[in-house]
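The structure that follows is given in the form of structure tokens.
All protein chains but one are shown in place.
The letters A, B, C, D and E name the chains in turn, as written, and every chain counts its residues from 1.
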Amino acid sequence: MLSILIELQRLKNLDRTGWSLRGLPPRTESVAAHSFGVAVTVMLIADELMARGVEIDVERMLRLSVLHDWSEARIGDMPRTAAQYFGSEARKKAELAAFDDIVKGMGGRAATYRELYEEYEHRSSLESRLVKAADVIDLLVQVLALERAGAKGLDEFWEVARQPEFQLEGNANDVVAEILRELLTAREKVFARYE
Amino acid sequence: MLSILIELQRLKNLDRTGWSLRGLPPRTESVAAHSFGVAVTVMLIADELMARGVEIDVERMLRLSVLHDWSEARIGDMPRTAAQYFGSEARKKAELAAFDDIVKGMGGRAATYRELYEEYEHRSSLESRLVKAADVIDLLVQVLALERAGAKGLDEFWEVARQPEFQLEGNANDVVAEILRELLTAREKVFARYE
Amino acid sequence: MLSILIELQRLKNLDRTGWSLRGLPPRTESVAAHSFGVAVTVMLIADELMARGVEIDVERMLRLSVLHDWSEARIGDMPRTAAQYFGSEARKKAELAAFDDIVKGMGGRAATYRELYEEYEHRSSLESRLVKAADVIDLLVQVLALERAGAKGLDEFWEVARQPEFQLEGNANDVVAEILRELLTAREKVFARYE
Amino acid sequence: MLSILIELQRLKNLDRTGWSLRGLPPRTESVAAHSFGVAVTVMLIADELMARGVEIDVERMLRLSVLHDWSEARIGDMPRTAAQYFGSEARKKAELAAFDDIVKGMGGRAATYRELYEEYEHRSSLESRLVKAADVIDLLVQVLALERAGAKGLDEFWEVARQPEFQLEGNANDVVAEILRELLTAREKVFARYE
Amino acid sequence: MLSILIELQRLKNLDRTGWSLRGLPPRTESVAAHSFGVAVTVMLIADELMARGVEIDVERMLRLSVLHDWSEARIGDMPRTAAQYFGSEARKKAELAAFDDIVKGMGGRAATYRELYEEYEHRSSLESRLVKAADVIDLLVQVLALERAGAKGLDEFWEVARQPEFQLEGNANDVVAEILRELLTAREKVFARYE
Partner (left out) sequence: MLSILIELQRLKNLDRTGWSLRGLPPRTESVAAHSFGVAVTVMLIADELMARGVEIDVERMLRLSVLHDWSEARIGDMPRTAAQYFGSEARKKAELAAFDDIVKGMGGRAATYRELYEEYEHRSSLESRLVKAADVIDLLVQVLALERAGAKGLDEFWEVARQPEFQLEGNANDVVAEILRELLTAREKVFARYE
């Protein structure tokens, strides 16, 4: 078990490429820190949904958020443009192979983790789609925090918030849409204030 | 919900003080990255225990790992020496008050989160004791990674591994003790190799 | 004497938490660098006061500025919010205990340093109140420098400048108030310029 | 012309992933800094070869070293393991497509740059093979510098030096082999000294 | 040859002082990364000029860009104000002496490199004047990138673009002037956008 823990330590030391490519200082956000942000968001969203009567597997959501970026320990954090040059199929295949190699020493549990990973990649459950939504929300909260601290040139990220592509319905969609609206409102204030 | 997500972003930007005080470079590890490491460790330990037939609430463990350091968004990451000067009671009280203020906008859920937080602080369940063990294991895996990369002066951390204070029994104790032994073995090799 | 010098080296490597919590990059300012800024400010203020005929113990002021943050080598740089959760009495007590432990190997001089430290903490002399003013002025000059370089989200710091709480009178008050006014004027220009 | 210069600025801000994944601090080496190192090495090797009577196109070599990593502005610096999961063919194809998009606004010159890039990728000339050798030499000089400054855990890089795979002959091979030997000798001294 | 490569590695680790002095984060740009930017700019400018029928020695230009900052490995990156206090003659003399010591182990080639260095310092050829222009252009592209990412307080750099002091004529002047105009236009948009 130790060898997988050691390998995943790398995620603490791996910068999210999106910030580097936009000229932000090193260590603006590590992959590990982002995964933490996703897990927090997942927990809050899940609890809100349950409060609204939606049945949902929170444990599964937390597991998905914890492991959804493991393959980056071997692949690195590919910028969005990179994914486009490789094609999303090739990228998914490579990430899955990396994921398999990371967990292969785990015996029977390797299969369970791989299943979770595939569920996330295919967005094949409400849980996985919500984790994807949390992934985007944590990204935007980070963008908001950076812009409040003075960063510029991050406008393109907000397009995701304006036209989200999550296939969510009912309460799940309501909760996510609400957070996105709040984010957009908060964002407008950032620049309004100094202009 | 947005305001709590914004506040917890701070944990991505907050260095673990232990490294700074020992002369390691800035951003060696953020509090958020550490929390991610704890969540990973928790998941692996929980699954190992379940494979050995132990009944355990994994969701609860993941929730505990995700929220156990939230109060640091207001208190900061106090070095061990600081805790000693304040007294552990005062520190726990302050952290709890900070935690309460962080979650107070969450309505009914605030109480649930607080309960989880207190469970962790009091080690009042097997789950919370295992999360504490994961907290220490992630610390030591980080120390190991740093020492493998050339860091020195971190010896004192290994005392925890030699005389762990977790009150665990049976399988839970076995699994944790095994990882600690593996860690100590791996650690000995680090210095053996260059000497 | 060496052991105290080694311990205080830590202050060079300890980030001022205020910047980290507001999303600024690591190592924006170390505690040691801030203490230097306070000492510079103290020297300039003291000389200005003496030029206006105020009798003042400059050596004492320089000593106070050099040692006023030593306890942070053991306590860390607690964010303002942290102090509030601990209560200012508990915080002062803890800092004093840490200070005592740092200087305790200094024999007879330990008592002298402790006396200076307490003088600062209690603002029991004109000198100590002026060092506190210098502490705030250096903070604001740093904020100004950061804002001129593009940082945002630091507005709250300027409230201190608008309603200073130093209990100063006569010439001492005039000199400090003048610098604060100059700072506020310079600050207004920062945003005026880009708006 | 400006837009390509702006895009390539990103390489100044992009960390070489190899160091991050091995726990070294952020900004240990940017892609741009590495490309500079390759260009320096290329110039010295070319001049040494010419002194030994080898005819070689130095301008071409310098051009190759300047542009051989441009695609990383869109792909990022993929760790070696990543390349293996994508397959070297897929990786080369993606990098070429990225390169094409970067230079496509250059009119007629785009084709010339692409040709140079392909020459490097295919190692289809002595010049391109020597630039590849310089790429490896600069990597190893960086490793040596890091190890001299205290880094550990970089042993695997030295295997390249022991069994180089450059298809070079005669003088070209001699010059490169000589530098590699010097590097290995210098490296042995690093650890000998502290053991 | 190895010892010069080792010494020049230092340029990868040496921050351009201009950014530090203006409050930008550490490692905003290393000297090595800047030299790479100059080499890229040189190549693009040279090719544009050749397309316009200007005969020019591209190899020489690339060599000049690669070696024009080597002396900083011993002198450091002196801020502009420093140069003014030493006088430009003293500075040039010191840099030349440092350059000589760096290359002195290169045998016959030392003289060739020194000649190139002096050509650059004296701007005694069209090639060297164009490399100087590329040096300024890379600086301004970096400033533009920083301002787009949120940096302020860099206005003074743009004065160079408004009143360039390159002694260029005809096509060479046209090409450089065009890039500077494009830069100024792009720069105006940066602040227009957020105001």
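Things worth noting here:
Quick note on the criterion: a residue touches a chain if its C-beta (ideal position, glycine included) is under 8 Å from a C-beta of that chain, and two chains touch if they have at least 3 such contacts.
The structure displayed is predicted, hence computed values, not measured ones.
Partner chains of the missing chain, restricted to those shown and counted over the full complex, are B, C, D, E. When the full complex is taken into account, the listed residue touching the unshown chain is C:R27, out of C:R27, C:R74, C:R114 or C:K152.
Hidden from this view is one chain, which touches subunit B at 22-26, 150-153, 191, 194-195. Those residues of subunit E that touch the chain absent from the view are 9-10, 13-15, 17, 20-21, 23, 26-27, 73-79, 81-82, 85-86, 90-91, 94-95, 97-98. Within subunit D, the residues in touch with the undisplayed chain are 25, 27-28, 145-146, 148-150, 190, 194-195.
Note that in this section only the chains that are shown with their structure count from here on.
The interface in A-D, B-C or C-E that matches B-D, meaning over half of the contact pairs are the same by residue number, belongs to C-E. Relative to the C-alpha centre of subunit C, the farthest chain centre belongs to D.
We define each chain's centre as the mean of its Cα atoms; on that basis subunit A and subunit C are separated by 40 Å. Shared contact sites, meaning residues of subunit B that touch two or more other chains, fall at 9, 26-27, 145.
Contacts between chains form some other arrangement here, matching none of path, ring, star or all-to-all.
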